[in-house]
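Shown below is the structure under consideration.
Just one protein chain is left out here, and the rest sit where they should.
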Amino acid sequence: MKRVSVPAGRLEPRSDAYPIVPTRGALEMSLEDFRAEAALWIVENAPRSLYGTRSGRFDGYWGGKKQPPVSEDVARWLAACVERGWTAPDWPTELGGGGLSRQHTEIISEILTELKLPPPLVGFGLAMIGPTLLDFGNDAQRAAHIPPIVRGEVRWCQGYSEPGAGSDLASLATRAVRDGDDFVIDGQKVWTSHADKSDWIFALVRTNPDAKKQSGITFILIDMSTHGVSTRPIELISGSSPFCEVFFENVRVPAANVVGQVDHGWTVAKALLGYERSMIGAAMGGQLRDAEADLVARARRALDAPSGQLPSALTRDEIADLAMDEACFNVTVQRVIEGMKGGKKPGSESSILKVVGSALKQRRFDLAVKIAGPESQGWEGDAFAADDLSLTRDWLRSRGNTIEGGTSEVQLNIIAKHVLGLP
Amino acid sequence: MKRVSVPAGRLEPRSDAYPIVPTRGALEMSLEDFRAEAALWIVENAPRSLYGTRSGRFDGYWGGKKQPPVSEDVARWLAACVERGWTAPDWPTELGGGGLSRQHTEIISEILTELKLPPPLVGFGLAMIGPTLLDFGNDAQRAAHIPPIVRGEVRWCQGYSEPGAGSDLASLATRAVRDGDDFVIDGQKVWTSHADKSDWIFALVRTNPDAKKQSGITFILIDMSTHGVSTRPIELISGSSPFCEVFFENVRVPAANVVGQVDHGWTVAKALLGYERSMIGAAMGGQLRDAEADLVARARRALDAPSGQLPSALTRDEIADLAMDEACFNVTVQRVIEGMKGGKKPGSESSILKVVGSALKQRRFDLAVKIAGPESQGWEGDAFAADDLSLTRDWLRSRGNTIEGGTSEVQLNIIAKHVLGLP
Amino acid sequence: MAFSLTEDQTQIADSARKLVETQAPIARLRTLRSQPERWSRKCWAAMAEAGWTALCVQERHGGLDLGLTELALVAEAAGRQLAPEPLVSSAVLFASAVQLLGTHAQRDQLLASVADGTRIGALCVADGGRYDAPDRGCVQARIVDGGFIVDGVRSHTLDVTLADTLIVAARGPNGAVTLFVVDANATGITRTPEARVDGRDAATVRFDSVRLAPADILGELGGGLAQLDGALDRGAVGVAAFALGAATRALELTLDYVRTRIQFGVAIGSFQALQHRLAYVFAKVELARSGVLTASRAIDAGAADGPRLASMAKAKACDALELAAKEGIQMFGGVGMTDEYDIGFYLKAHRGLDTWLGDSAHHRARWATLQGY
Partner (left out) sequence: MAFSLTEDQTQIADSARKLVETQAPIARLRTLRSQPERWSRKCWAAMAEAGWTALCVQERHGGLDLGLTELALVAEAAGRQLAPEPLVSSAVLFASAVQLLGTHAQRDQLLASVADGTRIGALCVADGGRYDAPDRGCVQARIVDGGFIVDGVRSHTLDVTLADTLIVAARGPNGAVTLFVVDANATGITRTPEARVDGRDAATVRFDSVRLAPADILGELGGGLAQLDGALDRGAVGVAAFALGAATRALELTLDYVRTRIQFGVAIGSFQALQHRLAYVFAKVELARSGVLTASRAIDAGAADGPRLASMAKAKACDALELAAKEGIQMFGGVGMTDEYDIGFYLKAHRGLDTWLGDSAHHRARWATLQGY
């Protein structure tokens, strides 16, 4: 990653105000000039308390009516960015975006990462339904939904999977029956992340039960406060989770909330799944970092070997093998990112990211619990170190990595058919 | 295994002749009396030079016109057993067998194993086509073929697989067209073991090209000296092999040589495949013995560690893991044998023998070459130890174990469908 | 060696399975995990009533004097439903240790009540639950007034919370380890229950100036932990049998699920990739079954290779369970990850079973040592 080129000594926020550089000129500047200017603006506006608080890609404020910002500084940082259109820098200015290019957006994101600053706003609104509405929504829908997303006023969740429709998403059965200007919706969604904290849900519903599979599905926007919508959190084998079930009982939704055409929601859904995949793939790399150091530290504790060569050749071998695979994987992620930089389609190597990344994560935790031995058996309480307790949970949770976001089996099918050209 | 109970001091053959005990009474004796008597007869009649020469299950004289016995003692041993009907102890006496039961046959076999004596005669005649003719042949066929088999005069080979019909045997294409009292046969077989050393071949041919798959196949006996039959040995990646291709060009075979009904040979073929499978399964156990000792010895050489704990914890771990799996496998083989002893059908555990046994053999040799390192790279000549040269060949040859006799993939299909009841 | 079951053995296995299915179905775990007592005394009484606790005890002490072969059958049944009762701890590890090392007096005093299930015995010998490096000296014994004073803490000790009697290992001033039989309620002993991933009973046991007499010594003074090897081998086979039952059941649950779960218009069990993986799980389970069968028979026969085969059974059965549970969760898909389905319990159980008495890598190393390489 390119280092932020700001004048030395200017990486710390100054207490005196710095005049806001008008964004309008950004498209005329060179990218390098933009980088310097953006960095200055960020340094001036990001509250000092937020520096260094970002660790993962999804750190940040998720917005919405149900979960206020955790601190005043978070709210202030959001407000500053909203003001400048930088919660969605490359969305149209008339909808509250920054009117910049993908490259400008990337530069802003690089600066934030460099400074370990959280983005002002994250979530499915910005990452999924926003782009979808920009591509497929009508003017009224954009005007109604994009500005609240950009301002962090509405939090969205995704209603795709159903108990009977997992890998085979197109077999979904939640029914929407037309009644005057409304659709009446009955059914159930599952694996809806943060449904209990969201204000709106974008959902796939079956509008034509006679049509085959993909046809007859409609993409619709539903206000979660509508009568008949309820949610129930899902408990996992690793403990509580962000996942929920969402139930629709006789829920009336205006037909105007249909995105795209009735019965032709699959096209919209597929495009949106594309946004989701790229999010998961890119996130996978980050989650693997530091696995080697963590495993070596664990092994040193478990084997009473604070320094030098680990006394277990087996453990050494397994850690090194995993570390090599992870290093190769991280390079593969970089190859994919690099390959897509010129706006090109990702190369065939991108198809392996999900299946390899999730398997590596499982291997990491499998190896960690093996090394930790009896210390990996904790569930809660103080007989086990906090670090070991989270290991147990993380280990269990990692079994889900090869299932969620497209099972490994589905991914392998895709690689075989679409990359390897098998019949 | 029960020890042979013969009087002490009688395990060595005596030079003076011992009167032959008439076989006829065997069925009236107790099995224990039979064991003692059979042991005495064997000790009297087996030439001294053959003791200790048996190492594997298929050691022994294969008979036929093309390969004479390797020694006079082998011929003498065969003649003695033929005389007594003990080349096929449980076949009918009128066809040259011994007229005994399976249990008697097992006792004879146990005594031979105990004394490390080779059986007087082995091969596909006794193991496959003989039983098939006894079950499915007509009187004329039995009279014509069984006695020469029993006497070791004719060696048989098996013409099943074809270049286009491997796992999918029923897709075979070798054609047999009726012409008067004959069939005229054209086509090619492959993977025919010892075809170049055999006198007759039992083959599957397609008599009805319009019928679907299994129907339209006929089981027929072909004299290899017939005009138009030719063979070509197959060279494997591990070097020369007993396998051959067999070509049929306008080969005239009397219709009287059809076993069972024309177009209904599949039933006969399947029964015969059953005999083959049980042969391969049982043989698998023996081939795995001593793997651990061999690997440890190799590791000691490679690591310069003549005694004590091996300095490579990795190698120790891998050998121990393999040794455990092999021990469990050998017990599984025993479970299967034990389970079938009462004449019962083999239990579900028998389904795994082929797939597990072949994989273990591969693991054994994979581990051996890994341990041997550069010493495993020899092909011929004296830069490598003879033992290491055979390792290289055995290692390459072991790749075929998961292919021949039903690929592992076919075996796994069978386990999934017929044992696990999957759809 | 005969591996097929005798009629008596078949009957033991059948009735054990029935007992577990009716009295100890896996659904219990959901209730038990939120209760102070992590296993059911009622269920334990039923097991004792059925003779499970008496299987490995000699007749003269009220036992059935059968053997590990029979014990393995009931442990396998218990493992199918992950019954958390202290069968292996009390009826195998404790009973065997007392039987193999105890004086006449100790056996007379302890075994009858172990056999009828009224006494729960458990081991407290491995620091931090690490049987692969069992003693780091966390519990020490001083000699005072012709007796002993024991101090220290031993964490991650299984099945001790509800135990009546413990076997404790303590390191003396000369570095040698001595085993003691200790009343679990003796003055100075505190047991702090731990919350484990498998929900089983475990505790950190603290010894504060616990006074013991020479008569409490089990085996030799300073005789070391190796004295327990015979008991631990038997325990390993017990754990292996339990894991084998769990693996078998996890595979069954998965097979049932993939036969009925429809995606893309067909049962997912019709997909060849899943079929081959399930066939492979089946093969691993059957190999592990062979391992348990041969290890239990070898130890019952007093064969020299008993210890080695016990290590094999432990490693192979736990490995089979791990694979069966992981493949199970994967094939259940999303619901396999939810607490609502049972398949996750089997993976959690594996964690505890694998580490108990030494993990698979430990037992492979032990096998190699016993084989002289």
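To keep things simple, chains are lettered A, B and C as they appear, and every chain counts its residues starting from 1.
The working rule: contacts are C-beta pairs under 8 Å (C-beta built on N, C-alpha and C of every residue); 3 or more make two chains touch, one makes a residue touch a chain.
Predicted model, so just to flag it, every value in this text is computed and none were measured.
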Checklist entry - What chains on display are touched by the one that is not shown? => result A, B, C
Next on the checklist: Which candidate, C:2, C:27, C:273 or C:301, sits in contact with the chain we can't see?
Outcome noted: C:273
Checklist entry - Looking at A:143, A:211, A:256 or A:320, which residue reaches the missing chain? => result A:320
Item to check | Positions on chain B contacted by the hidden chain, ascending | outcome: 161, 163-164, 166-168, 171, 190-191, 234-238, 314, 369-370, 373-381, 383-384, 392, 396, 399-400, 402-404, 407-409, 412
Checklist outcome for this item: Per the touch rule stated above, chain A touches the missing chain via residues 292, 296, 299-300, 309-310, 313, 316-317, 319-321, 323-325, 327-329, 331-332, 334-335, 338-339, 348-349, 352, 355-356, 409, 411-413, 415-417, 419-423
Checklist outcome for this item: Note that chain C touches the absent chain at residues 271-273, 275-276
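The criterion applied here is as follows: only the chains that are shown with their structure count from here on.
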Checklist entry - Distance-wise, how many Å sit between the C-alpha centres of chain A and chain B, to the nearest whole number? => result 60
Checklist outcome for this item: Distance between the CA centroids of chain B and chain C (whole Å) is 44
Next on the checklist: Two-or-more-chain contact residues of chain A, please, as numbers and ranges.
Outcome noted: 314
Next on the checklist: Going by the contact rule already set, what residues in chain C reach two or more other chains?
Outcome noted: 361
